[in-house]
Each structure stands twice: as C-alpha cells, then as structure tokens.
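What follows is a set of notes on a single structure, which appears directly below.
Only one protein chain is missing; all other protein chains are in place.
Labels run A, B and C following the written order; every chain starts at residue 1.
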Amino acid sequence: MKVTAEICVIPMGAGVSVSRFVAACEPILEAAGLKPQLHAYGTNVEGEWDDVFAAFKRCHERIHEMGAPRVFTTIKLGSRTDREQSNDDKIASARARLE
Amino acid sequence: MKVTAEICVIPMGAGVSVSRFVAACEPILEAAGLKPQLHAYGTNVEGEWDDVFAAFKRCHERIHEMGAPRVFTTIKLGSRTDREQSNDDKIASARARLE
Amino acid sequence: MKVTAEICVIPMGAGVSVSRFVAACEPILEAAGLKPQLHAYGTNVEGEWDDVFAAFKRCHERIHEMGAPRVFTTIKLGSRTDREQSNDDKIASARARLE
Partner (left out) sequence: MKVTAEICVIPMGAGVSVSRFVAACEPILEAAGLKPQLHAYGTNVEGEWDDVFAAFKRCHERIHEMGAPRVFTTIKLGSRTDREQSNDDKIASARARLE
C-alpha cells in the first residue's frame, strides 16, 4: 500500500532546540527513498507503508541514540485506492484551484 | 522499542459519518494485544513498534475494503528510554498533579 | 460555531516529564465550561469556537509562566452544520457499532 505521510519529531528532555534531531532524520528518510520534503512543521514523505514506517522507526532510534530520553512524534498519513497521488500532485492540485 | 500511540482515522469519500469505520478498527487493535482505549478523538494503544504499526496498516486496509477510497489518519506516538510508561501511567501521573 | 476539540501540550526545554503542565491546564479548561476529558494523549473538550481557543491560549500562557520556554501543541478540531454532536455522542456512536 502506497502512502504519503508527514512526520514531526519532538525530542523531550533534550533542551529547547530540536533542529539537530530533525537534521539527523533527513538522511534516514532520504536513504529509504522516501523523497523527503522538509518544511517548518515536519517533513513530508511518500512510499510503501512498510518502507515509510521502518524509516520512521530508525528516526526514533537515532534520536534516542543522540541522547533524547523521550521522543514525541506526530504523523499524518494518507492512502487511497481510487488513484495514485504524490506529495507534489497534492500541492499542484491545490495550487491549480487558486485564482 | 515499546511505544504508546494514538490513532485517529478519517475515511474520505465515504459520507459524513465515520463511526462504523472506527468501530471496525477496534477489534483489529484488540486482537493485536494493543490494549485500545477509545476516546472522542481517536484510540490510544500501546505495544511494540512493529506490532502497533502492523495493526495500524490492517486498519487502513480494512477501511478501504469497507468502501472508503481514501483514508486520512493522524498518529501521535511516544517512546522513551528512561523508563517504561503505559497509557494508564500517563493518565495517573497527570491526575496525581491535579489539586 | 460549536466545536469539539482535542489539545495535547508538549512543553519543551522543561525536562522529560510533562504531567505538571498538563495538570495545570485542566482547571483552565474546566473553568471555561469546556467539559474536559483527560486521556493518555491529550484532553478532549467542547464548546463555542471562541471559548475553546481563548482557553487554549490561557493554557499556553500558563505553561510559559510555569517556566517552559517553548510549547509545542497539537490540536484536533471538528465542526459540523448537519447536526450537534458532543464528545460523548461520538464515543457512543462508535461503541454502538462494535459487535
């Protein structure tokens, strides 16, 4: 099952800045072939369900290895059976409706 | 890696009511041993990462089988290395702070 | 406009435990008449849009006053024009579908 998803990781007990943890996840998502698109409230990815969640698990493991005792993550996730739709398709579809 | 998580599924293109889809997920989460706790904005679960996300995948598959062409899901997720903490522990911890 | 909503606050730069901050929000939500229902991944409330978000703002202010330099919050929110539906109605509707 193909999915598009957004992940936003919040390390806890690791200080006020989270950018180094976010940065550590990007190569994991990239290496998994998930076409990561970083934005100000998370990173959007796309791929097969199993590949996406295996990569998200490695992100959690990596953040713990870097010293955060607790990680809080929010994920948004979409699958559809009527047609394929990439993250770029979704943006293009909304933009096309803007006057 | 043990996690606690919350899943909230929103079938799209399947009408205004979503309760039958939510209800279809509960036995999947229960059968996976994830101790589901239904509330008004999702279902909280706990278990091993792989078990949790395998069950969430079956929920998506089931909702599509029931006729929803698109599923939008939000997940909140926590892991910690400093100690084990169940969903019941989290609630008890907050309640203990209430005067 | 009546809404149901879920708020989950994550203080950052304030240590690994968040329960005292969560506990500080409950009386604010209660005093606003929002019928808070605490669960393991947030607190569900209901009321008029303006009342809900005025209370959420007071929660942010309170958490900062308690010493957290940064607050990350996730909110889920629903409004509907076809009929009124409380948080209890939502749970009852899903439960009624369980066999």
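Note that in this section contacts are C-beta pairs under 8 Å (C-beta built on N, C-alpha and C of every residue); 3 or more make two chains touch, one makes a residue touch a chain.
Source: prediction; values computed, not measured.
The hidden chain, counted over the whole complex, makes contact with A, B, C. The hidden chain makes contact, of the residues C:K35, C:H60 or C:R97, with C:H60.
If you put the missing chain back, the residues of chain A touching it would be 4-6, 8, 16-17, 19-20, 22-24, 26-27, 37-42, 44, 74, 76, 80, 82, 87-88, 90-91, 93-98.
Residues of chain C in touch with the missing chain: 1, 3, 13, 49-50, 53, 57, 60-61, 64, 69-82. Although one chain is not drawn, its touching partners on chain B can still be listed: residues 10, 12-13, 15-16, 18, 69-70, 72, 74.
Everything below uses one rule, namely that only the chains that are shown with their structure count from here on.
One inter-chain figure worth recording: chain B and chain C are separated by 18 Å, centre to centre, where each centre is the mean of the chain's CA atoms.
Each of the following residues of chain A touches two or more other chains: 13, 69-70, 72, 74.
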